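Quick one: the structure is below, and I'll ask about it shortly.
Left out: one protein chain. Kept in place: all the others.
And then chain A:
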């Protein structure tokens, strides 16, 4: 009885905040409704069918793959680099660590606004020097520029979180193992790749899963503030399309269908990660 009782709060939270909204989304994806919710009609799989007829939907999928791999790669890479450096005995190391954690406290939409202020083609403080170098910087019309800006801001936002975990992971690696490797004549790089990196793999794996979920679900605020899915819909990812079609377009059925598909994709991705990537993890 006691174990059941102890698990009840966790179950309640999961049911209220995951199963209930998820089932609502599934139900809504079979309905066609006007924006105000005054009338609704059961339409079966029609929302799904019309979704897969849109070329924009496939383009959003490709955009999502590009965007999420770039953000996951750069945010993991940068934060690992920063964490290994901060792990050394530095003067004022504590200050660096604290400063590096700050961006995580910034809300995604605010982060987006910060970046657009720096890189707006005409108002941005940093777009002037970029233009002075001879690059025709214009994220409003150039999709590559817009994507670069998005990847930068989404990565910047996530680095703190990854940094925190990497740092903790690094500090839990026994010094004796590293010293033993050093005595055996392994240089710093060799020590990193053969000793530290494998021992860090549980952290890396965990962060990989978290980061994928982050880019898939959590980045729409940044996209909305920085590019609004433009130019020409080329930075519209799956989650931003859910938001744009549902909230901006008032097409709730289609938007619900998209979020159901998105949920399935993320569940499948996570399952694959646990099935195949986890094998390489050494606990």
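Going forward, a residue touches a chain if its C-beta (ideal position, glycine included) is under 8 Å from a C-beta of that chain, and two chains touch if they have at least 3 such contacts; residues count from 1.
Basically, contacts and distances are computed from a predicted model.
Engineer: Please identify the absent chain by the protein name in its UniProt record; candidates are "sn-glycerol-3-phosphate-binding periplasmic protein UgpB", "ABC transporter permease subunit", "SLA1 homology domain-containing protein" or "Methyl-accepting chemotaxis protein".
Structural biologist: "sn-glycerol-3-phosphate-binding periplasmic protein UgpB"
Engineer: For the chain left out of this view, which of A:61, A:143 or A:213 touches it?
Structural biologist: Selected residue, touching the omitted chain: A:143.
Engineer: If I consider the whole complex, including the chain that's not displayed, which of A:5, A:38, A:133 or A:189 touches that chain?
Structural biologist: A:38
Engineer: Hey, which chain A residues sit against the chain that's not shown?
Structural biologist: For chain A, the residues touching the absent chain are 32-39, 41, 122-123, 140-143, 228, 230-233, 244-245, 247-251.
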